[in-house]
Each structure stands twice: as structure tokens, then as C-alpha cells.
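One chain of protein is taken out of this complex; the other chains stay put.
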Amino acid sequence: MNEKDKYTVVEAPEGYSAPGFFATTLDKAVGLARKNSLWPLPFATSCCGIEFMATMGAHYDLGRFGAERLSFSPRQADLLMVMGTIAKKMAPVVQQVYEQMAEPRWVIAVGACASSGGVFDTYSVLQGIDKVVPVDVYVPGCPPRPEQIINGFMKIQELVGNEPLRRRYSPEYKEMLESYGIKIDK
Amino acid sequence: MEYSILLQELKNKFENSILSVDETADIFTITIAVEAVKEMITFLKEQHNFIFLTDLCGIHYPEEDKELGVIYHLHNLVANKRIRLKTFVTKENPQVESLVSVFSGANWMERETFDFYGIDFVGHPNLIRILNVEYMDYYPMRKEYPLEDATRSDKDDRFFGR
Partner (left out) sequence: MKTINSEHHLDLTKEDEKVYSTLNLGPTHPATHGIFQNVLTMNGETIVSAEQTIGYIHRAFEKIAERRPYYQITTLTDRLNYCSSPLNNIGWHLAVEKLLGVETNKRIDYMRIIVMELARISDHLICNSVIGVDSGALTGFVYLFEEREKIYEIYEELCGARLTTNLGVVGGFDRDFSPIAIQKIRDLMKELPKVLHEFENLLMRNRIFMDRTINVGAISADRALNYGFSGPCLRAAGVDYDVRVQEPYSSYNDFDFSVPIGQNGDTYDRFCVRQTELWESIKLVTNALDNLPEGKFNTEVPAFFMPPKEDVYSKMEPLISHLKW
């Protein structure tokens, strides 16, 4: 077997190549770099956090996708993974952590409780974190299997790879953030 | 140490406070008047070795006269005996003496009972809400309040069968 066939490398984006150079758009090149090196912030509060720990383990390795370095500080993270039930007491904390993250930032809601309140339709549980932060991908399940979490992560990678570079400066984006009550720096 | 001997000693010391005795439940249970709670528990802890407070919780029976109750579970680890003490208070005057000086573990348990039922523990060093948000203005575990959040606006009644 050829040496090269043993390893799978990331697919190159569309572009024009000739001997000595490869030309593609800046969006795609930056997207390719970003999506294979996302640094997640595991905001794990309950049972889905244990399934996330299993996903980070050796069996279902999330590190294969470039997410080996977990960042517990929002200043250094790209992806906020909210896993577990968010109570109304915790909601301002989630919003504050989201505000502290630097652009570009994505949010994935793992589990039924983070997506919509889950089993707990009570006075104390926030019925979905999309009441306080804008969410990109929802992963349903109670708890979702590690394969589902990886599937959600791959969807985030798709979003990251195809994102236009000017999206975060557009007025529609700023309007959306204001509708959640999230303070913008500029 | 038999329960009947213990009951006799308690009756000798606190004649008027023991309101009823229930030996049919799985744990030996006595219902006492609210004034004797701290004295009786201190007596049980120091004289009869009930040094472990397993639980301190509240309960609400809306049909009774005295609606709110506090239930104490004590455990004697050496002789392996358990005892349950119940005391009831009214909603208008829900004062019970605090056990913080007897058992340190009662500190957070009493805060939780206050948070959910509104029972005022006299002598507690820091009686504020523990599990719910600070600005909550009602006591959620009382039976008249609903489970679900009353301020939710996005529930469609067609899907929920109402």
C-alpha cells in the first residue's frame, strides 16, 4: 500500500492550482484553518457533561477534529459548548461568559435541557439557552450519544468553514446580538 | 436501647410536648409541639447519642389546621436506631427554633426549608434563599403554586392538551 494512503488529510478547498502555487479565496483558506483547530469551552453542568467527558476520552476522541485543547477561559475559546441543564440562576452567567468570548464565536447547545429545557418544565429551569445567547447548532438527546455530539461538532465545522469574513461586522449581526441583550464592545 | 424505654424517658421529661406517637411507620415517629423542638433534640443528642442529623425538611398539608411542618430524622450510629420528629406550625406564624448550635449540618438544611416553605427559623445566622434566585418572592414547594413557570409565553395550548 502506498505510504500516502495510510493517512487522510483535510481536503483542500476549491481553487486554481498550477505548479508552485494554489489560489483560493481568503474566506475558504481562513475557514479551513479555523474549522480544524476550534478550541471549545466545555460549559458542563450536568449529565451531558459526563457524556462530553466520554467524548473527550480515548474511545470517541474529539481531539481528532482539532479540539484537543479545551479552554476553560472564555477569552481563549472559539466554541461555547453548553452541556446540561441551565437554571434561571445560571442564565446571566452563560450570557456573561458569551460576552467575554472574542469574535468569531459559535455556540452549540448539547442535550435536551440546553436546547429547550428538556424534562424539566419547571419554575427554575431556563427553557433553552437560546433565550439568552444565539445558538448555532442544537444537539438533541438525553444525553446524546458521543456520536451525536461529534455529529453536532462536525456541523459546527461546516458552519465555520463556510462563514464569510465580513459576517461579524454586518448590521444584521449586531441587531441580532442586541435582541438578546448582549453588549457589543465597539 | 428500646424505643419504649426512650419514649418513657421523653414523656417524663417533656410531658406536654409529645402530641402523638406512631410506631407503624418504618421509623419510630413522634409528633411534638414546636416549643420543645430544640430542647428535645439536644436531649436526644447528648443523653441518648443521636449524634447524626440525617435530614431536616419541610412539608405542607393544606387540609390541616397547622399547614406547614418540619420533619427531623435523627440517627444513633452506635446502637443503629433512627427516630423521626415532626412538628407543625401555621402559615401565619411559621416560627421554629433553629438547630444550628446543635448540628452544623442544619445550617443549609434550614435555609432550604425556608426557601421552599417559608418557615422562619429563629436564631439562624444567615436565613436567606439557597437554591432559588434571590429575587423570587414566593415559596415554591407550597401546594398552591404551580410547577411550571407561570410567565412563559411561548407554550401553545393546542400541543399541551389544555
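Letters A and B name the chains as they come in the text, with residue numbers starting at 1 for each one.
The rule is short, and it goes like this: a residue touches a chain if its C-beta (ideal position, glycine included) is under 8 Å from a C-beta of that chain, and two chains touch if they have at least 3 such contacts.
Note that the structure is predicted; figures quoted are calculated from it, not measured.
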Legend entry - Omitted-chain contact residue, chosen from A:A87, A:V132 or A:I149: A:A87
Inset, instruction - By the contact definition given up top, give the residues of chain A that touch the hidden chain. - result: 43-47, 49-51, 53-54, 57-59, 72, 84-85, 87, 89-90, 93, 97, 119-120, 122-125, 142-143, 145
Inset, instruction - Touching the hidden chain in the full complex, which residues of chain B are there? Just list them. - result: 26, 51-54, 77, 80, 100, 103-105, 107, 109, 125-126, 128-133, 140-141, 147
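Quick note on the criterion: only the chains that are shown with their structure count from here on.
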Inset, instruction - Quick one: report the Å distance separating chain A from chain B, using the average Cα coordinate of each chain. - result: 45
Legend entry - Complex interface listing, chain B residues touching chain A: 131-133, 140, 145-150, 152, 154
Legend entry - Contact footprint of chain B on chain A as seen in their complex: 88-89, 121-124, 127
